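Okay, so here's the structure we're looking at.
For this view, one protein chain was removed and the others were kept in their places.
In this document, chain identifiers A, B and C correspond to the written order of the chains, with residue numbering beginning at 1 in each.
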Amino acid sequence: MIPALHSYGTVLHGMIFGLHGIVFGTTLPTLPDSVTFFIAAVIVLVGGIGVVVSRNPVHSALWLVACLFGIAVMFLLQDASFLAAVQIIVYAGAIVVLFLFVIMLLGVDRPESIGSDPLKAQRPLAILFGLGVLGGSLLLGFTAKWESGAKSQAGRAVGGSTNEVQKLGKAVFSIYLLPFEATAALLTIAVVGAVLLTMHANRTTENSKPYEDPKPYEDPVPDGYRSRQGLVANADEEVDLVDKELDVK
Amino acid sequence: MSIPGSWYLTLAALLFSIGVVGILVRRNVLIMFMCIELMLNAANLTLVTYARMLNDIGGQVLVFFVLVVAAAEVVVGLGVIVSIFRRAKSTTADDLHILKG
Amino acid sequence: MMLAVLAKLPIISWPAILPETIFIGGALLLLAVSALSNKKLSSGFCAVYTILISVAALGSSMYLWDKLSSHSSYVAMSSSIAVDGFGVFVAILVCSITVLIALAGEGFFRDSWGSLEFFVLIMLSSSGAILMAMANDLIVVFLGLEIMSISLYVMTAMDPSRTSSGEAAIKYFLLGGFSSAIFIYGIALIYGSTGSTNLANIATFLADNVLVQNGVLLCGIAFLIVGFAFKVALVPFHMWTPDVYQGAPTPATSFMAALAKAGGFAAFLRVFFSTFGTLRSDWRPIIWVLAVLTLLIGVLLALVQQNIKRMLAYSSISHAGFVLLGLQAASAIGVAGSLYYLFTYSFLVIGSFTVVMLVAGEKDTNHSLDSYKGLARRRPWLAGVFTLLLLAQAGVPFTTGFMAKLYVLSALISAHGYALAVIAMIGAAIAVFFYLRVVVLMYSPAPGFAANDETGAALDTDTGIGESIEVGDEAATIQSSGMSLTRSTALVLAITVGITVAFGINPAPLIEFARHATLLFH
Partner (left out) sequence: MIHTAFLIPLLPLCGFVILLLFGRRLGDPVAGWVATALVAASFVVTLITFAGLVGLPSSERHFIQPWFTWISTPTFHSKIALLIDPLSIFMALFVTGVSALIHLYSIGYMKKDPEYHKFFVYMNLFVFSMLMLVLADNLLLCFLGWEGVGLCSYLLIAFWYGRDSAASAGKKAFIYNRIGDTGFLIAMFLIFEKLKTLNYLSIFSHVNQLSPGIVTAIVLLLFLAATGKSAQIPLFPWLPDAMEGPTPVSALIHAATMVTAGVYLMVRFSPLLHLTPDARWVIAVIGVVTAFVAATIACAQNDIKKILAYSTVSQLGYMFLAVGSGAYVAAMFLMIAHAFYKALLFLGAGSVIHGMGDAQDVKRMGGLRRFMPITYATFLVAWFGIAGIPPFVGFWAKGSVLVAAFEFSPILWVLGAITAILTAYYIGRGITLTFLGKSRWEGANGSDLGSNGFTPHESPRIMLIPLYVLSVCVILGGFINLPFHPSFVFLSHWFIPVLYPIHLGAVGVGGEWALSLGDVVLALTGVWLALHFWRVLSDRPALEPRFLQLGWYVDKFYDRAVANTGTELASQMSSKIEVATIDGAVNGVPELLGLLGGWLRKAQTGFVRSYALAIALGLFGLLIYIATRATL
């Protein structure tokens, strides 16, 4: 069975890549890689489409996780194993969890009606433009064979004596030192912003005109607790700072 | 021989377009936000692919920065969403259209 | 091994990144101080602190400028930052903006919500803008853009008393995220086609190689244009502007109007004029179309506004169109014109929004044009200052606004952009209408003094738009409205008016400054 499957696979593989070879004139990839690629590609695309078409935001978030996993596999396939790990830990582990957390916190995990769009022309135009952007970039990409003949400027990724993580580390602390330092400012802003927005939201005055909503929102969680929780999922090293911030308030 | 870069890049373009369409058609702010993440991931995939094609570590480093930016955006974005939810009791983007004209 | 690694570490050129470092360090220090102190820091303290930090950053920028005039420009931090006249010019501008906004913010916050965070955020945001201006690497541009924008999202959402603040923030944030994603995708494509994100490397690559297949590169450039055009509010990427300007707390509006334009345009000009200069035949037509749309649609929409902040937002869009003319000219003179325009515009817009802030009152709500009826009688000085600033924005001679328009237009004409110049002049002519409309309103009798029935009816019809004050006892509301002029806000107005008039009458030093800045392009 297994060899048979394998041979079917080879035939299929040969057909697809033969076609590819005719179109692009490149050599064929090896079978295990291409199978992995296809599976991961399907996951990525299905995940992406799933995010867009799910009625329930929780489902969207889960589809997003799937998509991110697919991307991580793509990274692995391209010798970026460290990035793949980071992708899963940061994206799937932190960012999506934060999303889910907010969805739960706000209690907005009710399905949204996506049958029709109140803005009549929005959907067809959106799809037109989406396809247009896709078509345009693919057209330009394919005609340019996606390549340029440019040479590596930041240092080689593969080969040499050091491994990938070492190379990454060296690049970050040499060529990309300034952007790396700049991210510090970015994270500070994120902390300050999150604290400010979640803290002061409690101080909404009567002056504001509430949006019309028939369902009054019951706040089940004490304020301080919520603010803290909103931030814990952020990033490890920031927690201390956040706590100090909160204490000040 | 490994997978040609063009496959990844095509996939990235597809994912990017899915993200674009998602932002345009969805009304839930959180889902729109997730669609932005899809687009960022498409960019990441492109960067890693080009890093491999060029045999250049730079592209991989850039992915780090995109990740950091994404994280910061998420924190602030969700903060904004939470803060407006307290007032508007809604995460539907279409409900927010007092400012117009 | 360790030694080998150490030997490869770049030399951190502190002077080169001094302005940003001062801002970021200052912000962190302020956060630390507030965390350690037992009681809440007063907004006065924060403002004075921020002003000191900004002045220090200004001083360091001046120091860089001074060094540049004797040494040539150079790149630092592994070529990720360029210390050149262009970048330092914008850095000086950004520092000045921060000083003014800190002053205006002191008048606005008065120990209310979020004063500490406001000051921290303006410092951080300014560091982002400076990074953008001095960036020599697309990723630094991107990070600077994000540092600047994310702070602005937060500042937009700051006002808890108005729902429109939150709405504006959501819109700004979603669209900003959207455009950032487009921007980074563009960077990825450019990286792929040129092998680097470093602007100098890209320029060298493009100069040395003729790309037979330039599809990916051009695609990346198109994506980059979208990202920049969103940030500096060019039509059709402008639609967030009026909503966000209206919804944000007024000092934040004035900050973003000045800073986002300065930072965004700085990077836009550098990347396109300097790095992609060899491809100008490809991008100039795009800029042409964007400029036409921006110039005309900005003024046409400003004509029909009933809310002063929206009107100024649309007017800022049309100003962006004028700045774009310098890029369209694609010459050193054109870029100098754009820089000069940005400089003068920043002061004009900060002054104007400061007046708006003072008229809007403590709750930041009186933004209807009706609030300006009869302002000249109630607050003659304020009305006079506003008149002057609006006239300057309209481009009346002997103000900086006039010289700025003249300068970019003449650069455009020397690049043979006659049609665009004519369109720009038409746009400027239309713009006079809505500026003068406010002036006329201010000098017409106030509703309280006129026959009550008529004005009451007029107010009823007019206040339907936006979230203006509740229609009830309008005259009383308008009479009692407005914040008193504090020392700091008076200083802001004095500085902006002083610069507008002084450099309007004698523009030569500033023009020389801008021209010198572009000569020192790295």
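Throughout what follows, a residue touches a chain if its C-beta (ideal position, glycine included) is under 8 Å from a C-beta of that chain, and two chains touch if they have at least 3 such contacts.
Given the structure is predicted, the values throughout are model-derived calculations rather than measurements.
*Asks:* Who does the absent chain touch among those shown?
*Replies:* Within the full complex, the chain not displayed touches A, B, C.
*Asks:* Please identify which residue in C:304, C:422 or C:494 touches the non-displayed chain.
*Replies:* C:304
*Asks:* For the chain that's not shown, point to the residue among A:96, A:133, A:178 or A:191 touching it.
*Replies:* Counting the whole complex, the residue in contact with the absent chain is A:133.
*Asks:* Given that one chain is not shown, which residue among C:49, C:191, C:407 or C:435 touches it?
*Replies:* The missing chain is touched by C:407.
*Asks:* Which one touches the absent chain: C:116, C:182, C:424 or C:493?
*Replies:* C:182
*Asks:* For the chain that got dropped from the picture, name the residues of subunit C it touches.
*Replies:* Residues 170-171, 174-175, 178-179, 182, 212-215, 218-219, 221-223, 225-226, 229-230, 236-237, 239-240, 242-243, 282, 285-286, 297, 300-304, 333, 397, 403, 406-407, 410-411, 413-414, 430, 433, 505-508, 511 of subunit C touch the chain that is not shown.
*Asks:* What is the set of subunit B residues that contact the non-displayed chain in the whole complex?
*Replies:* 20, 23-27, 32, 93-94, 96-101
*Asks:* Across the whole complex, list the residues on subunit A that are touched by the chain not included here.
*Replies:* On the side of subunit A, residues 119, 122, 125-126, 128-130, 132-133, 136-137, 139-140, 143-144 touch the unshown chain.
Assume only the chains that are shown with their structure count from here on.
*Asks:* Measuring from the mean C-alpha position of subunit A to the mean C-alpha position of subunit C, what distance in angstrom results?
*Replies:* That pair's centroid distance is 31 Å.
*Asks:* Let me have the rounded angstrom distance from the C-alpha centre of subunit A over to the C-alpha centre of subunit B, please.
*Replies:* About 6 Å, centre to centre.
*Asks:* Going by the contact rule already set, what residues in subunit C reach two or more other chains?
*Replies:* 139, 143, 146, 150, 153-154, 157, 160, 163, 189, 192, 195-196, 467
*Asks:* Which residues belonging to subunit B are in contact with no fewer than two other chains?
*Replies:* Answer for subunit B, listing residues that touch two or more other chains: 9, 16, 19, 33, 44, 49, 53-54, 56, 58-59, 65, 69, 72, 76, 79-81, 83, 87-88, 96.
*Asks:* Give the list of subunit A residues in touch with subunit C in this complex.
*Replies:* 136-137, 139-154, 170, 173-179, 182-186, 188-190, 192-193, 195-197, 200-201, 203-205, 207-211, 241, 244-245, 247-248
*Asks:* Taking the complex as given, what residues does subunit A use to touch subunit B?
*Replies:* Residues in contact with subunit B: 20, 24, 26-30, 33-34, 37, 41, 44-45, 48-49, 51-52, 54, 57, 60-61, 64, 67-68, 71, 74-75, 77-80, 83, 86-87, 90-91, 94-95, 98-99, 102-103, 105-106, 108, 112, 114, 117-119, 122-123, 125-127, 129-131, 133-134, 137-138, 141-142, 145-147, 150-159, 164, 167-168, 171-172, 175-176, 179-180, 183, 186-187, 189-191, 193-194, 196-198, 200-202, 204, 208, 210-211, 213, 215-217, 230-231, 234-235.
*Asks:* Write out the stretch or stretches of subunit C touching subunit A in their complex.
*Replies:* Touching subunit A: residues 5, 8-10, 12, 17, 20, 24, 27-28, 31, 34-35, 37, 40, 77-81, 113-114, 117, 120-121, 124-125, 127-128, 131, 137, 139-140, 143-144, 146-147, 150-151, 153-154, 157-158, 160-163, 189, 192-196, 198, 201, 205, 209, 211, 213-219, 363, 467 of subunit C.
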